[in-house]
Each structure stands twice: as structure tokens, then as C-alpha cells.
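A single protein chain has been removed from this complex, and every other one stays in its place.
So that you can tell them apart, the chains are marked A, B and C in the order they are listed, and the count of residues begins at 1 in each.
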Amino acid sequence: MSLESHLQSLKEKYSSKLILLEKTEKNRLKLQVTQENLLEVMQCLKYEMGFSSLESIAGLDWETYFEVVYHIDRWDGDPTLLQVHVRLDDRENPMVPSLTSIWASANWHERELWDLYGISVKDHPNLKRLLLPDEWDEFKHKHISELYPMRKEYKLPEKPYSFKPHPK
Amino acid sequence: MSEQMFIHLGPQHPVNHGLWTLKIKSEGERVVDSEIMIGYIFRMIEKIAESRPYDTFQPIADRLCYVSAMAWEASYILTIEKLLGIEVSRRAQYMRVILLEFQRIASHLTWLSAYAGDLGVLTMLVIPYREREYILDILEHVTGSRMMYNFFRLGGLRSDFPQGFIEDAKALTFYLDERIREYKAMLDDSKVFRLRSKDVGILGKEDALDLGATGPVLRASGVQADLRKIEPYLVYDEIDFKIPFQKAGDCYARFQIRMEEIMQSTHIIRQALAGMPSEGEIMIKAPRQLPKGDVYFRTEDPRGEAGFYIVGNENRNPYRVKIKSPAYSNLSIGSHLLRGAKIADIPPIIASLDLCMGEIDR
Amino acid sequence: MGYGIYDGLADFLLKLASLILSPLVVFFVNIIGFFQDLIPILHFVNPEDFLSYEIEFQDSLKSTLIDSLEMTTILLFLIVNTIMLIWFERKLVARMMNRRGPTFIDFNYGHLFGRTWKFGLLQNIAEFLKFFSKEDIVPEKADKFTFNVGYFVFIVVPPFVLGAILPLGGDTIIADPEVGFLLIFALFSLVPVGVLITGWSSNNKYSLIGGFRAAAQMISYEIPLIFSVGSIVIVTHSFSLVEIAQKQSLGSTPFGLPYMFLIPIGFIVFMVSLAAETERIPFDIPEAEAELVMGWRTELTGFRYMMAMATEYFILLIGAFVGVSLFWGGSNLPLISPEIIMNIPLLPNIIFVIKLWLFIFLFIWVRAALPRVRIDQLLDIGWKRLIPLAILNIIFVIFLFINYPGLFGVING
Partner (left out) sequence: MASLDELNQLGELEIYEPMPNVVLANARNFVGVILNWMRNWAQRCSIYPVYIGMKCCAIEMAATMASRYDTERIGVLARASPRHCDVLWINGPVTIKFASRLRDVYDQMPHPKWVFATGECAISGGPFWQSPTIVEGVDQVIPVDVFVPGCPPRPEAMWAGIFRLQEKIKADGIFVPEPLLPEPREFYDRDPPFHDYRIKLKKESKKEEK
């Protein structure tokens, strides 16, 4: 299944649902989908078109809205990489459907997404913090962005915190 | 039904070569279920990357995976060059290929010492470090430091190769070939080593693709997935080499693949040394800002497919740097592989995934 | 401030004393033998001894003094040999890893003896003392009694008691009971009990699994061990190590060949099961570095760990003693008649010690080269391969003994 055939089958199957579909490079495709029909497109990609493994899930915080970027690729046949963008508009509780049922490798990526960006994932097997310590929620945080440190409002300290003169 | 027992192989444990916890629910000797907890050296490198100018992030990219520092540096710089659309001279590309392949051999040797050490072969716990010292000498001869090089620059490298490097490198490749034959004789032919690694931690082809395995772990399950052939970057398309792959998918197949990859790397280095053009400028001036737009570039790291997804926003600091780490996806297979294995099989399975906690916890 | 059971100076000296105590037990047992000669009442078994009461008195005093001198030399040799064994193994394994073992000793008054002590000989004496001065941690939830006492009684004392019946060359042996190496294997079978007790009572999951594995391994490997040695008993009709060693000299076996060449299968089965008995790699499962941290020794601190390590090497030494006297012909060399060796005062002992260290070299060499076997493969080798091989060996030896008695020095057939 070469790249062009992927393009054609995606066009006539989901022309209505896809917001953006373009060929960026020799074997790269870019796709934009709304949050509702993401699951359906992904199932078609995996089962009909043979995109067998999910590479990574990247969260993006554009101050006014969130964006989640999925990288999916296939190895046998003619290997291509697919970049799927999903835009989440409400900032209070951004929600993304979980892809763990389609690709098992999405399990940890989605937990990390929830851990660092606060983007909750619908019906994920065990949505817990992955990288930050478990007692991170009990710390008294001044601003919501400290709970999910990868958001843009949370700024890293400029000066090393502990190098105050030692009280001799 | 014998009673079940919970065992914590805590953060500080010889089996996991780094700091992560493996919670096992075991029935007698057999592991029923396991849970992997990571994050013990989580330093939020992606946030640090966003708050630094893009060219000063490179030393931190070195420290992502400390065993193959050069590989991570290369993937960061190549991604930035692709975003900025910089052309690199052919001589610099050949030099980069040579350094990357040396780093791949050093990384595989560290893996071999960890894997054989876990199986109990005391000598093979130490001898691969002897060969790695020779490689570190060569890299120190070129870059000036043993492990953290910071040697890549936009458009090429910081400085040219010193005199006598080409002869030393060629001599080292022949020396390494003999050593690998010696390791094969020491490990392949010993019945107990095959007894301990054959049919241990078997990973089928569909499971490998579904669970997101990369690199030698994926190639051990029968998928010919090597980025140097599929998406040739630098000058890999001008160098001919084979991708070793096996169908068995067990620890022994991963061992054979990594040993074969070392042999291929020495072959690549010799060809690159021969084919390297003698002149070409090494470095160009780094542009002021990153343009608007995003790029996802992946390279063949010794552990698998390492990638950087960088989003620029007309600012000196990148807007978002997502690090796709191969060991991260390899470790997530762990609980699948350990289901049904014996307790004594945990070390070979974990060690055959070649974990490097720096890049897993980021 | 909790600092283990003992405190300070008393702690340091008490541990030193309790180490020397157990070999002295054997020494005093023999002194009682001396008093036995004095008081004839104890000889109520055979009354005619009363007659030779006066003559016996002077001889028994003289012989006891000579015996006690001999006893102390042998015991001293055993203890010093165990310590040197640790040094020998670390240097050898390091050499096989292409690096030097322990060499440099920072010795305060080194300038008197040359700054560095050349071959790191003082290294294990330093370790011996360091482990002594460590804090003595008994885990809170551990079962205090079994952790303290059970461990010593079953693991540390039996090998030291064995010191008395180990032949050191020609006929230098403290006590040569007819039961010979049966007593050694009987006390060997005490060790898994100690391992289980320590592993279970130190309230730590790793040591629990290690203890179970060690017990399973040792019990399942005693059977092939005794079978393989049994084939020798069939041939030599005696259990005592000294007699078996003498039977392998020029007179009895063709060209004075030791039993290793006559009963090869028995030798192989003996070596493999001895490696498993003394928990050496490739059968080092209980102390598997990788998954079980240190096996049943995980919770032992300072002094206890030192005793565990010293006992492990002492058991290996005793295994080597048995192996050399049974299969390598004690102090007899193939083509040299035993009388020549016996006449020269110290030669049999020197030959025996050289063979001893060659035997141990084999184990260390295997330890450096082979990986560890899994526990189920280990038991599989033990039951499915070694025991049938051992039985086959006995049948082969019986066939050999009936058809070619000349091979084993039995002339009259």
C-alpha cells in the first residue's frame, strides 16, 4: 500500500471528518481530526490500513487551547509516518479518548500526557501519575499549572533556589 | 493454588540497572503479574529545553542517555538542521557517521556487560569495558571528553579530526572484530548461556508492533525496521550494510542481533573512513531564531528509534521539544514479557531490553 | 543509642573469642582422651587393660602431646588456608577478568616493610578485621533466637568439627574413624537446615526464596554425590580417606593411576554435585547476585557475613580434601612408589597441598567462565541426568571389579 493509496483511501472514507490532510514529505502524512471522531479514524488506520505501531503522543499548550499530536507509523510494506493533530478547546478539563484499546503502547504515553499536561484520558485502564512522585498532588500548589508542570504558565526558576548564603 | 507473594524489586536493585521499581506478584517461582514504576530520576528535561535558547540545550541532550551520548546529540542537531533547512557538507556527514557508529559499538558493549553480568558470567561483566575503553580513547582523541561530548554543531562538527585518527580508527575496527569473535566463542558456544537465554522472554511479531518495541527488540521479532535503511539520513544510503534480524524474538535473538550490529558498524566505519572526502567546511554560523513550524525527525539510536518533535515559534527558545525515547517504549513491554516467566528469568529479560534510565525518565 | 546487642570493647573481643572457640572444642575433646587413659575405671569395657596400666601412662602422655601439636598445626593450616583461599579466588578471578586483584595495602608502618604489601596478601586479613568491627544489626521483625543461634549451630560449627578427620597427606590426620567420609557428608547435610533457618528467620523476601532454593539444591545434590563416592567404596571396601588414598599407589592400580582415570564418570558426577553442594557458579542460585540480591545472606551484617563467607570457602576446602583423597590419590603420584614418598619427611603433605589447590583452581576457573543456571534447570540436571549417570557408574564399576580385579589391586580375585 504505497503513500498515494493511503491518501486516496483516507480522502474518500473520511473527507467530511478530516479538517486537514496533506503530504508533508517523501513518506510523511499530516492529518487533523476533531476529538469526537478520533477513535473511529484511528481504528480504520490500524485495522484497514495496517498502521501497526504508535510512536509517541505529544501534548502542546498554545496558551488559549491544547493540542495533542499522535505519531503513528507502519514498518512492513512501504513504511510511512502519520502525524495526527487533535485540537482541544476548553482549558478547564481537556479530554481525549484513550487509544490503549487499539495500540497497547499508548498506555504509558497517555499516562504521561495526564501527568504533565492535565489532559484527562477517557476510559484509560489505570490513569495514574507516571513520572512525578505520587505525593505531588498533596503539595500545596499556588496555581493549577504547578500540578501539571509542563503547562506554559509554570516557569522554571531563574536563580538556583538553594544557594542562599549559609547561615554560619 | 499456591499462595501468591508480592515482591518489590525496589529502586536500588542489581537487576534493573538504574532506578525503577518492579512489583511482582508471583506464585512460587512463576511470575503472575508485574507492574513497573519509573520516574526516580525524572528531571523534566522537556521543560528545561523550552526555557533555554535552542543551541544551549545540546549538552543536556547528551545527558539524556549517558551510554550513547553522541547518538542523542546527533538526533537533536539533525532535527534542528531540518527545521532550519541547513545543508551539511559531505565531509561533515561522513565524520558524523563514523562517530555515531563508534558510539553504537560502545553502547552495545555496555549492554553486553550488563546482560552477561546478570546471567552470572563474571568475566563478561568486566571484559566489554576493556574494549569500550579503547573506543572512549579514540572519541576522547577527537572530542576531548570521555562520555559527554558536546561535539556536534549546526552544519557539522566543532573541529576536524586530529592527525592519525584515520589509521587508529581502522586499526581499532579490526581489533574489535577479533574481540567480537572471541565473545561469540565465550558466550555462544557455552551451553549454559544458551540454556539461560533461549526461549526466554519471547515476543511475537504482532505483540512487538502493537506494544511499540523498537530497535534490536523489534528486529528480534522478525520486523526489518532500521531507520538507516528506511529513512536514510546523513550518508547511510551511500554505505552498504545489512540489517541483522531474527524471527525467534527471545533474549538469545536479541543477543545475536546486537553482536551482528557491532560487526556491521565496524564494516560501516571502514567504508566511511575510505569514502570520506578530504575537504569541506566543518561548521556554519547558527541562525538567531527558530522559524514557525514543527518537525519530527527520527534517527537509529543503539536502543531503537529515537526522535525529536520540535515546534518553533519565532523565538530563540523552542516552543515545545518532545523526546521520543526508544528505551521508554521498550520498557513498557516489560510487564507483557514477564507474565508467566520465572523469577530467575527476570534479569535476562530486563537486561535484553537494554534500558537506559536517563532517556526513560527524561 | 541502639548499637546491636553488645557494646564497644566487649563486643569486639567477644566476637574474636567466639570465633576461636569452635576449633578449640575439637582440641579439648582430645585432651579428655588423655585423661581417659589415666583413670582406668573408664575402661570398664575390656578389663585386661588393667594389666598394662603403668606402661601406658608415659606413652599416652607423650603421644597426646605430639598429637595435640599435630592437631594445632592441622587446625591452624585449615584456618589459614580458608583465608588464603578467599585471597586466591579474588586474585584468580580478577586475573581472568584481565585486571589485577587486590594488591595495594595502605599500611601505616609500610615504610618498614616496603610501602605496598606486594601481592595483597593482607587484603583478606583486613577484610576479616573490618567485618569484625561492623555494627551487628539484627532485623526488628526477625526471629531473634533462630537468627542468632540457629545460624551458627548449623552452618558455622559443622565444618570446623570436620577439621579433625581431614587427611593432610600421608598419615598426618587427627582422627581416622572407620566411617571416614560418611561423617563428612553427614555433617554436610546439616548445612541446608542452617540455610533454611537463616533465610526464613531474617524476615526478608529475598532470603526466604534464597533459603528455599538453597535447601532444595543441596538436598537434591547429595544423592548423586554419595552415589559417585559409593562406587569407590565398592572398590576399596573401606570408608576411611587415608586407606582409599593409599590404594591408589603404584602397587595396586596399573601405573599407579588414581581413580579419576579408572572411574571417570564417577569423577564427573562428583565434581558437578560438589559444585552444587558448595553453591558455586554455575549452581550459585541461592546467592544469585542478579535477582535475589545475596540470597539467604542478605540480612547478615558484619561478623555474621564474615562467618558465612569463611564457612562457604571452608566447605569448598573440605570438598577439595575429599575429592583429592578419593579421586586424585591423596599423596601418591602415578609412577612413583609410595615408600619413596613416605620416607622423605614432609613430601606427602606438600604433594597433597599442591593437589588441593589444583582442585580448587578447577572450581574457580569454572566460576569465572560459566553463567548461572536457573533453579528448575538445576533440579532437572540433578534428578534427570546426574542420578541415572551415578547409578550407571556404579553398575560399570561393579562390572569392572568382577571382570578385571587386577585393575583395583585385588590380586586374589
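Rule of thumb we're sticking to: contacts are C-beta pairs under 8 Å (C-beta built on N, C-alpha and C of every residue); 3 or more make two chains touch, one makes a residue touch a chain.
Computed from a predicted model, the values in this text were never measured in an experiment.
Among the displayed chains, contact with the absent chain in the complete complex occurs for A, B, C.
Between the chain not shown and the residues C:Phe104, C:Phe145, C:Phe261 or C:Trp365, the one that touches is C:Phe104. Only one residue from C:Glu70, C:Glu127 or C:Asp171 touches the chain missing from this view: C:Glu127. Contact with the chain not shown here comes from a single listed residue; of C:Asp284, C:Glu299 or C:Glu312, that residue is C:Glu299. Among C:Ile137, C:Ile223 or C:Leu407, only C:Ile137 touches the chain that is left out of the view. On the side of subunit A, the interface with the absent chain consists of residues 132-133, 135, 139-143, 145-146, 149, 154-157, 160-167, using the contact rule stated above.
Interface residues of subunit B facing the missing partner chain: 10-14, 17-19, 39-45, 47-48, 51, 59-60, 63, 66-67, 110, 113, 126-127, 129-130, 132-133, 136, 146-148, 357-358.
By the touch criterion stated above, the residues of subunit C touching the omitted chain are 1, 3, 7-9, 11-12, 90, 94, 97-108, 120, 122-123, 125-130, 132-137, 289, 293-294, 297-302, 305.
As a convention for this text, only the chains that are shown with their structure count from here on.
Centroids of subunit A and subunit B (each the mean of its C-alpha atoms) stand 24 Å apart. One inter-chain figure worth recording: subunit A and subunit C are separated by 64 Å, centre to centre, where each centre is the mean of the chain's CA atoms.
One finds 47 Å separating the Cα centroids of subunit B and subunit C. For subunit B, residues touching at least two other chains: there are none. On subunit C, the positions that touch subunit B within their shared complex are 93, 96-99, 205-206, 209, 281-282, 284-285, 288-291, 293, 367-377.
Interface residues of subunit B facing subunit A in the complex, by the touch rule stated above, are 38-39, 42, 44, 46-48, 51, 206, 209-212, 218, 223-225, 230-231, 294, 296, 298, 305, 307, 309, 311, 320, 322, 324, 328-329, 332, 336, 361-362. Residue ranges of subunit B in contact with subunit C, taken from their complex: 5, 7-9, 13-15, 29, 116-123, 125-127, 130, 186, 190, 192-193, 195-196, 342-347.
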